[in-house]
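Yeah, one chain of the complex is gone here, protein chain that is, but the others are all in their spots.
Let's turn to subunit A:
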Amino acid sequence: MSTFSKLTPEQFQQIGAEFDAIRNRVRADLGERDATYIRTLIKRQRQLEIGGRIMLMIPPAWPLGVAALGVSKILDNMEIGHNVMHGQYDFMGDAALNSQKFDWDSADTAKNWKLTHNYEHHTYTNVLNKDHDIGYGLLRMSEEQKWEPRFLANVPLTVILHTFFQHFVAVQNLKVEDVLIYKTKTKAQLKEDFKPVWQKMRKQLAKDYVFFPLLGGPMAPFVFVGNVAANLMRNVWACAVIFNGHFPEEVEQFPESVIENETRGQWYVRQLLGSANFSGGKLMHIMSGNLSFQIEHHLFPDLPAHRYAEISPEVRAICEKFGLPYNTGSFMRQTLSTWKRIVKLSFPSRTPAVRPLVTVDAVNDAAPAYKLAA
């Protein structure tokens, strides 16, 4: 039975207050340390990128070049791009680090990302039909998702998703499955929606697969293949990290009813139950954009991610106090668990799962900041 239904309204309120207190304390403390952290990281990313692109043109250094460029793309997308676009560094007032202006080295447009990720995924985390990250319209990732024959391909499709992750993410907001499978969206609408996406994709493709190879002159094939490899490295890693954050078996998914009159405390608890961490050293945390602290990230998406490690003991303590699970394990364990779920859900569920989830009466509490009434 979900922990969700065991808590009283008072407990939800208390949980909300305790998490808010952490958030407010960290926000008040933001400053030089955070600025230096992100700037240093950007400097490293730029050095790796420039170094990597040069090494791709020098055959003996080619493997190193792939590694450097791959790592630089991972840093660009995860610890820098993803976090900056969450507004974690907006407090600095630096246009180059502003969530509204930042764009990343990925086929996905910043605008679409902020819609599907910051808004849909972070607001409706693990709510079926609302959080498109549950399977990206491609996979069956939850018992509650009705089985269809196409889900027999869950495993190969997951491999494909990992391989072309940046492009899947780029078209995520187009909801292609609504056109192809559910027929709730017209081809014309799809074409219209694809225009801005193509604008961005085109430039990304031109950079990695036309201009840099051309710059390499006779080394063009090396540069081309190197860029394919670096992009692949980033795709697979980013996808794996994200899957580990929400799909290990113990992580919960929720029916739509849960968000009606949801209080801030309930929102926090849903974020907590819907996310999973994985353990690792400092390098692992940086390379995963601190999504190894997926739980902390979902509780506090706009706090600088390098702070998650510091606040995680406090989050754990709150979980213990209220008997809430704090889902964590090694990267391997979470990956295996995720793949087990993917395999299992390829097939129809034997017992239709009826979630024993009860929405608790609304406690008079503030709604999440970005739930602005239209």
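The criterion applied here is as follows: a contact is a pair of C-beta atoms (placed from the backbone, for glycine too) under 8 Å apart; a residue touches a chain by one contact, two chains touch by 3 or more; residues count from 1.
Following the convention adopted for this analysis, contacts and distances are computed from a predicted model.
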Handout entry: Identity of the absent chain, which is to be given by its UniProt protein name, from "FAD-binding FR-type domain-containing protein", "Putative ABC transport system permease protein", "Aminotransferase" or "Electron transfer flavoprotein subunit beta"
Key = "FAD-binding FR-type domain-containing protein"
Exercise for the section: May I ask which residue of A:L215, A:V228, A:A317 or A:M332 touches the chain that does not appear here? Expected result: A:L215
Problem - Identified contact with the non-displayed chain, of A:R46, A:K191, A:K321 or A:K344 - result: A:R46
Fill in the blank from the handout: subunit A positions in touch with the non-displayed chain are 27, 30-36, 42-43, 46-47, 50, 87, 90-94, 96, 98, 100, 103-105, 119, 200, 203-204, 206-207, 211-212, 215, 369-370, 372-373
